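Written out below as structure tokens is the structure these notes cover.
Omission of a single protein chain aside, the complex is shown with its protein chains in their original locations.
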Amino acid sequence: MDFSGLIQDFGPLTITGLAQGAIIALFALGYTLVYGVLRLINFAHSEVFLLGSYACLVVWGFFGLDQNSATPSVIAVIGFLLLGLVAAIVVSGLTALGVELVAYRPLRRRNAPPLAFLITAIGASLFISETVGVITQRNIKAVPPLIRPADVFVIGNMHVTNLQILIIVLALVMMFVLDRFINRSRLGRGIRAVAQNPDSAALMGVNKSRVIALVFLLGGLMAGIAAVMYDLKIGVTRFDAGFLLGIEAFTAAVLGGIGNLRGALLGGLLLGVLQNYAAGLFGTQWLHAASFVLLVLILLVRPTGLLGESLGRARA
Amino acid sequence: MRQVFARAISGLAVIGLVAGAAACNSSSDTGDSASGGNCGYKLAYFGALTGSSANLGVNIEQGFELAINQYNEKKGSDCITVAKFDSQGAPEVAPGVARQLVADKKILGIVGPPFSGESEAADPIFEEAGIPTISPSATRTSLASNGWKTFHRAVANDDSQGPAAAAYIKDTLKATKVFVADDQSAYGAGLADIVKQKLGTAVVGTDKTEADGKQTDFSAVVQKVVSSGANVFFYGGYYQNAGLIRKQLTAANWKGTLLGGDGMKDAGLAKAAGNAAAVGTIVTCPCSPPEKAGGTFVADYKAKWGVDAGTYSDVAYDAANIFLQGIDAGNTTAEKMNTYLSTVNYQGIANTYKFTETGELDPSLLKVWTFKFDATGNQVADQEVKVS
Amino acid sequence: MSESVAATSAKKSWRGNGGVRGWYGRQSLVVRVVLGIVFAVLAVLLPYVGDVPVIGPQIITVGIDWPSALFNMSYYVLLALGLNVVVGFAGLLDLGYVGFFAVGAYTVALFTSPDSVLHTEWKWVAAIPVALAVTMVSGLILGWPTLRLRGDYLAIVTLGFAEIIRIFATSSETLRGDRGFSDLPHPPGDYSDGKAIFGVADATPYYWLGLAVIIVVIFAVRNLDRSRVGRSWLAIREDEEAAEIMGVRTIKYKLWAFAIGAFIGGLGGVMFAGQQGFMNSQTFQLQFSILVLAGVVMGGSGNIFGAILGGALISYIPDRLRGIEDPIWHTDLFGFRFAIFGAVIIAIMIFRPQGLIPSRRRAMELKDREKEVAPQ
Partner (left out) sequence: MSEPHIETPQELDDANAKPVDRPAQTGAAKPSPDKKGDVLLEMENVTLRFGGVVALNDVSFALRKGEIFGLIGPNGAGKTTCFNAMTGVYRPTSGAIRFKGESIVGKKKHEITRGGIARTFQNVRLFPEMTALENVMVGADAHHKTSVLSALFRLPRFWKEEHEGRDKSLELLRFVGIEHRAGEVSRNLSYGEQRRLEIARALATDPTLLCLDEPAAGFNPAEKAELLELIRKIRDTGVTVLLIEHDMRLVMGVTDRIVVLEFGKKIAEGTPAEVRDDPKVIAAYLGVPTDAA
């Protein structure tokens, strides 16, 4: 255990952890949204993220950008970023919808038991990630240096870079927008209605299938954004990138209280930061173990996560 | 119920059809075996072709297959058949595949297994069957002390590469602050432990990461490296993690030198990190630069496979050629081949190969070179490291 | 009446009577015992199925030694049987089941391998009771804190436990991580010519050993299933609160489910270690757990034979695809195995959401039920 190291690096570990946590949080939203409405662990959500992380690379590759390109001008960077985001969002959103249509909807029609959903989700996840694995020959795909990290401000030994700020701010903004959407808009009301009581929502004229599709789409959009941020931060993607980060995102969702949007944000940020602290304290090899230990401990105290589960599920 | 059976049967039928097609393919291979002198035999590659360690395995297999193709071209026939056995690099898969391999009595020699773990699991089976193996990359020291007569490795074990890396850091880089980390693989940890031990007080910090493909965010390691004030970072591990770490180190504005073993000697490192970040990264390798040996291996490989030769491709190429030379010399049983290996003295592109009784390379012929990543992502021979 | 109508009605009544299992259940004890023995004999002869003309070569694996593939199937089946107790009977969603497999295998390794810090170097047989005891206890350790958790939370916590076990195995000095344990002893026994029965070259004896263990486990699990214990599990699965209100000691039986599941998983680990000779932390990946769960649900969660079928399939399908060239890219189909497998899973679940052999409690006549109770 390296306490002095942790204290010395507390600032930097916090900021890098927050950046990672923000990505995890955006990713976790998809799990939470689907769970909130369908009470289903959408195992295939990790592949929604995965395809997003490839989509932006394909678009950038189309413009001749690769890991060895020089960083373009600011205007071009903004353009590329937007293009990449759009591509990732579209692909992730469509993937999420596709998974819902191919893997889940037929089961719902047949009134299948909950376990069956979990298993088709696993099947879909395997299918997508392994297909990507075969196509890419399980090689990594590297990301062009669109944003060259530069310090924006420095506090002590904590260097806060432009990329970190972009990731954290974007995550918070998206979270805010989504929260607003769910709580204020008409469509959002539909989502909450279905989440609270699917049957009576249907009676009140809410189209359940539409709402479910919408929820998958929203989760996909967020995963798409998370995927672009991930690419920029980590620098490569790989066929199993979704699976690895997906476990963390799912952990974060449960940690915060699955089905609860703010819980996902809290869980993601907390997980990102605490993983870094644990890595500082015990060594990087214990990073993932720490997140699970944390999860178990929190669930022992609060069996439904930190903020409890609710997607508009009002508790009396 | 009946539907289930119907489905199950039709499923089996599909599998059967595919299998039948495959069986036809493979049986046609043996047609023209009689043409050249010692033809109709097989050499096997045993190692990962799929799974998470496939990339390393594919490097090796392609080097191996290139050698046999060139041999067959020279002979003008499909004299020697390539047999590939995919172990996924996994110890739990290896025994079953190895048993399948030993059932094929035409196999005279095996290039592989690439990893130490699968070697431990599969080599007893090869030993029992008496088929000689040459591993291009299993560097665990203890493998040679099992008393296996069929075991050979065409690469120096961890004990010789580690000291060389440490000597290079001390003598050439003259670094006084070194950070050492590894990926907890038997190979990476073994290497890092020796480096740590040899460098002593110059090591200002250590850490461990998860293995390739298990971790992508290295913020914590990077931070520790930066905070430690080290100007050299030795990483015991493979090129994917190393590339990622190099990229994230650069992003954190760390300007020191990343150094590693032969597991990082792969274009994949520069691919992951980007050439700009990878420049100056140094890898040690218990091998000589291929261009030193003359020949056209590098170009041939690129021409054949469309990619650059990777880590251990050259060693695998040499290993295959050792076997082929043995076949030319009339060693057409596994037993004879094994005896031949104990006497071989082969000048290959990566090394000169002479095996000791335990299957290790003759220490007196071992050379360790360093290679440096240049601005185009190639690994350029730097210098030979003398371990004092 | 036209023939097609007759056929439909026959089919209907066939299904209405519970299909094959319904029919099986209605047979007399003698018929059932004979059938059971026939199945067992067929299973014993399975290593030689390749010698059967025409059909044989279609069944056996080409890229992996067939007896080895059978042995792999045998420990997958064991895992599926154990997980079926936890998930299928008691309804506790366990995503980290392979953790118990790891605990069993590692305990054997610790007590038998010369690499171990314990330096006991026991024989394989001697390590078995210790290994099984340790896995059962680990089952309780996992079960105890998770009793309060509902389905999906339980899933992530069990997943977490398995990951912790894996990371611990990778990173701790005692469990030797990737370096692993070598020279694990094999099961005892020699042929008359002094050669070991359980050698390295032939996997058939290991398969038979696995098969024997499976048969014992089938009887054990079946005995539990058709008793107060099995009823309590089912009741918990169906409605935990109602079960408790009907007097079922839910905590006790959930813990038993974990412990028995862990025991069987540990048994799988013990078998694995005995065959393997060498093991390291690479084997115990998360995907492994998920695969076994997929097998159980695919086969028919809650049904012993469903679990067996599922467990066998998740091992057999990938192994069967090994060494087969795909017609388009001419690479080994094995590379696609999980992609194909994923598609197969989706298809099976869509067409048979209850699994291939569902756990529908058959509607049997009372007479038969009473017969079952008669001492055998």
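Here are a few things to note about the model shown:
Letters A, B and C name the chains as they come in the text, with residue numbers starting at 1 for each one.
As a working rule, contacts are C-beta pairs under 8 Å (C-beta built on N, C-alpha and C of every residue); 3 or more make two chains touch, one makes a residue touch a chain.
All of these numbers come straight from a predicted model, not from anything done at the bench.
When the omitted chain is restored, the residue from C:L234, C:I308 or C:L321 that touches it is C:L234.
Interface note for the absent chain: among C:M73, C:V134 or C:A243, the touching residue is C:A243. Residue C:N223 is the one among C:S28, C:S172 or C:N223 that touches the chain missing from this view. Contacts to the hidden chain, counted on chain C, fall at residues 220, 223-224, 227-232, 234-235, 238-239, 241-250, 256, 260, 302, 359-361, 363-366, 369-370, 373, 375.
We take it that only the chains that are shown with their structure count from here on.
As a whole-number value, the distance joining the C-alpha centres of chain A and chain B reads 36 Å.
As a whole-number value, the distance joining the C-alpha centres of chain A and chain C reads 34 Å.
Across the assembly, chain C contributes 167, 170-171, 335, 337 as residues in contact with two or more other chains. Residue positions 50, 184, 208, 210 of chain B each touch two or more of the other chains.
Listed in rising order, the residues of chain A touching chain C in the complex are 35, 39, 41, 102-103, 106-107, 110-116, 118-120, 122-128, 130-131, 133-134, 247, 250-251, 254, 258, 283, 285-286, 288-289, 292-293, 295-296, 299-300, 303-304. Partner chain C is touched in their complex by these residues of chain B: 1-2, 4, 7-8, 12, 15-16, 18-23, 25, 49-50, 84-86, 89-93, 95-100, 102-103, 116-117, 120-121, 124-125, 128-129, 140, 142, 146, 184-186, 189-190, 208, 210-211. Contact residues on chain B toward chain A in their complex (touch as defined above): 50, 52, 54-55, 58, 181, 184, 205, 207-210, 213-224, 226-227, 240, 243-244, 247-248, 251-253, 268, 271-276, 377.
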